[in-house]
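Missing here: one protein chain of the complex. Every other protein chain is in place.
As written, the chain order gives the labels A and B, with residue 1 at the start of each chain.
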Amino acid sequence: MFGEMLENVRDRKPLIHNITNYVTVNDCANILLACGGSPIMADDINEVEEITAICGGLNINIGTLNQRTIPSMIAAGKKANELGHPVVLDPVGAGASNLRTSTALELLEKVQFTVIRGNISEIKTLATGNGTTKGVDADVTDSITEETLEQGAVFAKNFAAKTGSVIAITGAIDIVADRDKAYCIYNGNPMMSSITGTGCQLSALVAAYVTANPGMALDGAAAAVCAMGLCGETAYKRLADLDGNSSYRNYIIDAIYNLDGKTLDRNAKYKII
Amino acid sequence: MFGEMLENVRDRKPLIHNITNYVTVNDCANILLACGGSPIMADDINEVEEITAICGGLNINIGTLNQRTIPSMIAAGKKANELGHPVVLDPVGAGASNLRTSTALELLEKVQFTVIRGNISEIKTLATGNGTTKGVDADVTDSITEETLEQGAVFAKNFAAKTGSVIAITGAIDIVADRDKAYCIYNGNPMMSSITGTGCQLSALVAAYVTANPGMALDGAAAAVCAMGLCGETAYKRLADLDGNSSYRNYIIDAIYNLDGKTLDRNAKYKII
Partner (left out) sequence: MFGEMLENVRDRKPLIHNITNYVTVNDCANILLACGGSPIMADDINEVEEITAICGGLNINIGTLNQRTIPSMIAAGKKANELGHPVVLDPVGAGASNLRTSTALELLEKVQFTVIRGNISEIKTLATGNGTTKGVDADVTDSITEETLEQGAVFAKNFAAKTGSVIAITGAIDIVADRDKAYCIYNGNPMMSSITGTGCQLSALVAAYVTANPGMALDGAAAAVCAMGLCGETAYKRLADLDGNSSYRNYIIDAIYNLDGKTLDRNAKYKII
C-alpha cells in the first residue's frame, strides 16, 4: 500500500508551499523534487495566502522562526484550512525557547494540522505545553525504544485524539499515529542524525505524500516516514571509505529520487499497535 | 566566440552582488566561484548601494522576496544603473502572486535591466502585466517547442525592444534575444528541472558573463545559457546507477568548474533567427 502512495506522489506531482527555516530549505526543495513533488518557498505576509491557494499542500517549519514569518505561518495555515489543503507542522526546537513553544502552541490553536512531525522532545512539549528540549535534537532521556514503545504509542494516540492530527514522532523507532492506530516503524539508520535537516526533509516529504493521497493522512505520513528511513538505509550501504555526513546527505536525497513503490513495499519495516 | 567569453570570466573574475532567495543562494555562490567569478550576498537597505558599488555586476532574484528586501532590490538596481554596471533580473514565480508580479513590474519600471532571465510563464507575466504561473515552474501549456519557436523568438524580440533588455527564456529550447536577433539554444537536459535552482544559478552565471564581457550582453547571456545547458549534459553523462538529483546538482556545478572555452565552442548547439 505504501508503494502505491509513493507512485501517487510521482503521478500527481503535488505542489507544496513551504514556510521553512533557512538552514535546510535547499534540502527540503530538493527532496520534494526527488520524490516527484514540486516545492515553492514563500514567507511574506503579502503573498502567503495566494501562494498556498495555488498549491496542493502546506508545510510549516519553525526552525528559524522570526517575528516577520510567524504571522505568515498563521495566515497561510488558516488559508490552507479554508481550502481543505493538508497542512504539516514541524515544531523544530519547541521547548528550546519560549518563542518556539508559544509559537507552536499558537499555531496548534489557530490552524488545524493534518500531520505534526517532530522528535519526542518537541512533541512532548506540544502535548504538555512546556518542555525541556535541549536544542533541536531530542533529549536522550526521552528516546523511544522497544521498552517504551507501547507507552509512546499510547501517548501519540492520545495527542492525536486531542489535536485531530496525525502525530509522527521520529527517532530510533518512529511512531505515526492517529487516535486509533499507531504505526511503529523500524526503517532508518543512526547516521541520519549526523546530518542537518533529515527531520525537516521528512516533514516536506510527509506533506507531499499526504497531499498526493487525499483522505489518507495516517497511511500517507507512515509511508513517507518508511520511505525516508529506507533511503537512510540505502544511502548508508552506499557509503565508501572516505565518505562522511556530507556525501551521506546527497545519497539520501538520491535514494529518494530513485525509490519506487515496489522497493518501498518490499522493505518497509513496521508493525501496527 | 562563446569560448572567449568564458575565458574572459576566468581572467577578469567579476565580483557579482546578489540579492537573491535563501533557497538556492549557496548554489548561486558556488556556481559563481565555479565559473571564475566571485559572489557577494548583501540585502540590507543600509549597505546594498555601497556593496553594489564595489562589484562589477548585480543579480536580482525575487525568489523569496519580502518587504524588507524589495526596497533593497530597487536601491541596488538604481545604483548599479548609475554606475553603468550590468544588472540581471530573475523574476522567480512572477505570476504566482500579486506581490511577485507587482514587484517584478516595479523593478522593470525603476531599474534598467541588462538581461531578464526566466521561464516562459514568468516572462509572459512581465510582458502582459499579469500571469497564470503555477508556482515557480513554467506552465506546460506555455512551453517552447520546435513548433512554437519562431513565435517565441518574435515574442522575445518584441519584449526586448520594449524593455531595452536582453530577454532569456529558458526551457526545453532556450531563447536569448535582443530586439534584432534571437539565439535558439538546444543545450541542456530535462533532468535539470529535477533540482532546485538551476534557473537561479543560471541567472548568477549570466551576471558573471555579461559583467566580464562589457557591451556584449546578448552574446554574453547566450554564452552563459549554452554553458549551463552543456554542463547539464556533461553532468548527466556522469550519473552512476545510484545517483539522483542531489548528485546531479553537484555534478553540474563541478562541470561549470571544469568547463573551458574550447569545449564550450565545440559543443554549443544553437541557431540564430
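As a working rule, a residue touches a chain if its C-beta (ideal position, glycine included) is under 8 Å from a C-beta of that chain, and two chains touch if they have at least 3 such contacts.
All of these numbers come straight from a predicted model, not from anything done at the bench.
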Candidates B:L6, B:I70 or B:A255 - the one touching the absent chain: B:A255
Candidates B:A29, B:I60 or B:A75 - the one touching the absent chain: B:A29
Touching residue (missing chain; options B:M1, B:M41, B:A127 or B:L242): B:M41
Chain B, residues in touch with the chain not shown (by the definition above): 15, 22, 25-26, 29-30, 33-34, 38-47, 50-51, 54-55, 68, 234, 238, 249-258
Hidden partner chain, residues of chain A it touches: 21-24, 26-27, 63-68, 93, 96-100, 134-137, 194-197, 242-247, 249-250
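The working rule: only the chains that are shown with their structure count from here on.
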Separation of mean Cα positions, chain B and chain A [Å, integer]: 33
